[in-house]
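Missing here: one protein chain of the complex. Every other protein chain is in place.
As written, the chain order gives the labels A and B, with residue 1 at the start of each chain.
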Amino acid sequence: MVSTKDIKDSLLNIFATLSFTVVMITLLLIVGTTIIRGIKAINLDFFFALPNPPGQPGGGILNAIVGSLILVVISMSISIPVALAVAIYLYRSRNMGLKELIRVANGALGGTPSIVAGVFVYLMVVVPITGFSALAGALALSFLATPAMVSIFEEALKLVPHEILEAAVSLGVEDWKVLLFVIVREALPMILSGILIALGRIIGETAPLIFTAFGSPSLNLDPTQPTSALPLLIYNYAMSPWKDWQEKAWGAAFVLTILELLIYLLSRRISKR
Amino acid sequence: MRSKKIFDIITLFFSLSYLAIFLLFLFELAINSQLTWKMYGFQFIIGTRWDPNKNIFGALPFIYGTIVTSALSLALSFPIGIGTAIFLSEVIDQRISELLTEVIELIAGIPSVVIGLWGIFYLVPFVKNFLEPMLSCLSFIPLFSSQGVSGLSVMSAILVLSFMITPFIAVTTKSALDSVPEDLKEAMYSLGAHKYEVITYVSLPYIKKAIVSGTMLAFGRAFGETMAVTMVIGNMPTIALSLFSPGYTIPAVIANELTEAIAQLHISSLIFLALILEIMSITTIFVERLIIRKW
Partner (left out) sequence: MKVKIRIKNLNAWYGKRHILKNINLEIPEKTVTAIIGPSGGGKSTLLRCINRTHELKRGAKVSGEVIIDNVDIYKINPVKVRKTIGLVFQKPNPFPNMSIYENVAIGLRVNGIKDESQIKNLVKEALIKVNLWNEVKDRLNSPATQLSGGQQQRLCIARAIVLNPEIILMDEPTSALDYFSTIAIENLIKKMSSEYTVVLSTHNIQQAARISDYIVFVHFGQIIAFRDTKSLLLNPNNETIEKFITEMQ
């Protein structure tokens, strides 16, 4: 005999399953179309050639690939040391007031919408100093990458068991050397994982690059010049009227999504070690 | 000993610089919106007209758009997120649950612009050709009234945002559900309760804090979203009741107009909008921390 309560149980199960299914179906639709339409656009030229003039089919997205690479390298070179230094300070310092202030600032910075980060760099770097440039773009990305890494790094340091710290100190190793060579090494998996998480975030960011890196059809190794990036290219090409460019946008979206997937998987594998 | 001092000084220097950059950041936003503040004062926030050609600027269409899209997408994501969490935690087996949870987490890693791309070519036509006609029977409700639409609409923005923030709610809620002590649930079952009663009377109340926290953070994520929204919302500074009309959000207008703005008033108005957005963000984070601590 099935009671009303058994029915309510079933309804809850159905609701939960339905919710999950809706999310999964949408996910599969999006990823599916990206793969299907993206693969069509991919060929050797896609990866190694520069864009042709708009409207002319063929050409590739080398500018965006190299651009993304440059932006990531520069911004990580800035963010990682800064985040590490701040995290170490938070770990070691006894100045509770200052630490709380920094944590609050870090929290606020971490929640900042990516476009606002772009606005800040636009005001401070683009307008007065470099104009649209890869450097400005990288700085905007650093703004976004650093706060998350500060939190993760601090957590990683705190998780190192106290015994290891004590053991190293009792061996007579100097304080800061202990920190750097022992603790950071112990915390390395989590630190690496944090770096990958931040990396995954910034290679997909578009908004802060719109008025910093700005985009460019040519290959630019000069950081004071504007540069393209994968997400920027997707945005510009998607909104353009040319079919060929729209197809390339799908191709770039496919590449970007695969990259994100790989970074995610890598970060999971490292943090499990 | 000296090397230790130097080391400490370096980390202190970086940390102070970090703090300084944050303060500089707020300062710059404020300074560069001064012009608009002097021109309009508080009127800017309730001004309904935004017309760069005529040098008239009012923030309301964007504030309205930002809040409506974020709030409604949250309203959609909340039940779906909680439902998904219940599915992952209570309905399916532990082993596949771990895998499926990671899949859901992956959604958060999909770049906004990719979702926007899919949105332009698939969701927008769907809204135009299918959703809007389907809901036209409800068009006596102003929310759904027909607009002779292109599909580029607040509705489309709500749908993409919803998809993007659901994983936040789902994953934090699922974690929280997993942390409910087994013996509490067992005690409830031992009273002769059904599964839905155990979930509603024991599990969900136990994780109230986590749910509120996850929801607030999801909301913060929603109103900061730029790309997916600007690609499907139509980018028109109108304030209309119908969800099928185009709209505009703060991040979208900044993205579209900052590089082309020439008039000082235009630029400072856009910066002011950025400041408003930043204040919204800081407030959300602050309120969330307050709720978590004081509860």
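FYI, a residue touches a chain if its C-beta (ideal position, glycine included) is under 8 Å from a C-beta of that chain, and two chains touch if they have at least 3 such contacts.
Given the structure is predicted, the values throughout are model-derived calculations rather than measurements.
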{"item": "Which of B:A59, B:V202 or B:A240 contacts the chain that the document leaves out", "value": "B:V202"}
{"item": "Where the unshown chain meets chain B, residue by residue", "value": "93-94, 181, 183-184, 186-194, 197, 201-202, 205-206, 208"}
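In this text, only the chains that are shown with their structure count from here on.
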{"item": "Rounded Å distance between chain A and chain B, as computed from the means of their C-alpha atoms", "value": "18"}
{"item": "List of chain B residues in touch with chain A within their complex", "value": "3-4, 7-8, 10-12, 14-15, 18-19, 22-25, 28-29, 32, 79-84, 86-88, 90-91, 100, 102-107, 109-118, 120-122, 163, 166-167, 170, 194-197, 199, 220, 223-227, 231, 251, 254-255, 258-259, 270-271, 274, 277-278, 281-282, 284-285, 289"}
{"item": "Residues on chain A engaged by chain B in the complex (per definition of touch)", "value": "5-6, 8-9, 11-13, 15-20, 22-24, 26-27, 29-31, 33-34, 81-82, 85-86, 88-90, 92-93, 98, 101-102, 105-109, 111-116, 119-120, 122-124, 146, 174-176, 179, 200, 203-207, 210-211, 214, 231, 234-235, 238-239, 246, 249-250, 253, 256-257, 260-261, 263-264, 268"}
